[in-house]
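Only one protein chain is missing; all other protein chains are in place.
Chain lettering (A and B) follows the sequence in which the chains are written, and residue indices restart at 1 in each chain.
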Amino acid sequence: MPAMPDVGSLLLAMDLIGVFVFGLSGGTLAVRRRLDLFGVVVLSMAAALAGGVARDLLIGATPPSSFRDDRYLIAALVSGFAAFFFHGTINRLVKPVLVLDAVGLGLFAVAGCNKALTYGMAPVPAILLAVLTACGGGVVRDLLVIEVPRVLREEIYASAALLAALIVVAGQQLGLPEQPVAIAAALAACLLRILSVLRGWNAPRAPGT
Amino acid sequence: MPAMPDVGSLLLAMDLIGVFVFGLSGGTLAVRRRLDLFGVVVLSMAAALAGGVARDLLIGATPPSSFRDDRYLIAALVSGFAAFFFHGTINRLVKPVLVLDAVGLGLFAVAGCNKALTYGMAPVPAILLAVLTACGGGVVRDLLVIEVPRVLREEIYASAALLAALIVVAGQQLGLPEQPVAIAAALAACLLRILSVLRGWNAPRAPGT
Partner (left out) sequence: MPAMPDVGSLLLAMDLIGVFVFGLSGGTLAVRRRLDLFGVVVLSMAAALAGGVARDLLIGATPPSSFRDDRYLIAALVSGFAAFFFHGTINRLVKPVLVLDAVGLGLFAVAGCNKALTYGMAPVPAILLAVLTACGGGVVRDLLVIEVPRVLREEIYASAALLAALIVVAGQQLGLPEQPVAIAAALAACLLRILSVLRGWNAPRAPGT
C-alpha cells in the first residue's frame, strides 16, 4: 500500500511551487524591463525568496529554509533562467505575471500560515505572517524596479492572502484534516485574486476623496 | 493607595501610541494617494509596525512584539480604519502627517532605546537602534509609495530621534528615574522635529555643492 504523502511534504511542495512561480513573475517582469541575464536572475530570486525569508526571520527560524535546503535556491534559479529563455512562451499566456503571482500568493499564504502555527504562534499573528509571506516577495520585486507594489495598487490582493490564512486557521480550529484544507485555501485565494482582476472588482475608496 | 504604573507599562504605552500615530501617518498618506481600503490598511500597518519589527529582529527578540502581543496589531489596524474613515477630520488639523510622524518619532526613539538597553546592548548601539526604530516605519511607508523617505529629505529628523536616545542614555548613566526621563526625551524629539519644520531650520549642505 503506497504511503499517503504527509502534510509536511505537501507544505514543502506548496512552498517550492510558490518559490518557482514567484520567481517566474519576477523574471518575466525583469525581461520586460530589458534587464540582462544577471538582472533577470537577481529579480527572480528576490521575488521568489523574499517572502519566505521574511517569514523565517520573524518566527526566529534562522537560517531561513531557503538557506538550508538547496531545493529553494534551485527552484528560484531555474525560474530565473526559465523566464529568461522562455519569456516569449510565458507571455503568450494571458497576463502571466498576474496568474503566476496569484498562484504564488495562495501557496505562500497557506505555507506561511501553517509554518507560523507549527512554530507555536497564535492564530492572529499567524494570519498576519501568512499575509506578509504571501505579499513580501512581490513587494520586494516591485520596489526593486521602482514600482508601487501590487499589494497597494490592486483591489483584492492582501485580502486574498488573508482569505487563505483564515481558511487554514478555521480548519485547524475545527479539527479538519490539514491537506484538503490547505489545498482549498490556496485555491480560494488564487481564484479570488484572478477573478477580482478579470471582473474588475473594486474595493471601496475613502469617503470624500 | 493606587500602585504607580511601572516603567514597563509606560514603555508599552509609548510603543502602542507610537504604533497608532505612525499607522495614522501611513493611512492618511495612503488616502491622499487614493489607495483603496486594503491599500490604506496595508500602508498603515507597514508604517506602524516596521520600525519595531526591525528593532526586535536586530536585538534577536523573535518573534517581534507585534507578532506576540495582539495589542500592537489591533492598534495598527484601528489606525488604518481610522485614517480611512476620518481622514477628512484628520486633515483639517495642520499638517497631520508631520505632527503624527513627529509624535511617533519621539515615542519610538525612547521605546527603542529602552528596549535595546534592557536587552543588554551598549549605549552607542542602543542609540543607533533607537534611531532605526524611530525612522524605520516612515522609511518603509515612504518607499512603498515610491517617495524618497522623509529621513533623507527633511532637515531635522534622524537627529530628533538621536536627541531622544541621547537623553534616555544620559538619564540612565546619571541614575535618574526612568519615567520622567522617558517622557522628557519623547517630548524633546517631538518638539525639535515640529519646530524645525515650522521655523524652517536648515541643516548644512556639503561645501561646494
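Here is the rule we go by: contacts are C-beta pairs under 8 Å (C-beta built on N, C-alpha and C of every residue); 3 or more make two chains touch, one makes a residue touch a chain.
Everything numeric here is computed off the predicted structure, so don't read it as measured data.
S.K.: Which listed residue, A:V53, A:A75 or A:C113, touches the chain dropped from view?
M.R.: From the options A:V53, A:A75 or A:C113, the contact with the absent chain belongs to A:V53.
S.K.: From the list B:I146, B:L176 or B:L195, which touches the chain that is not on show?
M.R.: B:I146
S.K.: Touching the absent chain: which residues on subunit B qualify?
M.R.: Considering the whole complex, subunit B reaches the absent chain at 57-60, 121-122, 124-125, 128-129, 135, 139, 143, 146-149, 151-153, 155-159, 202-209.
S.K.: Which residue numbers on subunit A touch the omitted chain?
M.R.: 30-32, 34-43, 53, 57, 62-64, 66-68, 70, 73, 83-85, 87-88, 143-146
Convention: only the chains that are shown with their structure count from here on.
S.K.: Take the average of all CA coordinates in subunit A, do the same for subunit B, and state the distance between these two points in whole angstrom.
M.R.: Whole-Å distance between the two chain centres: 30.
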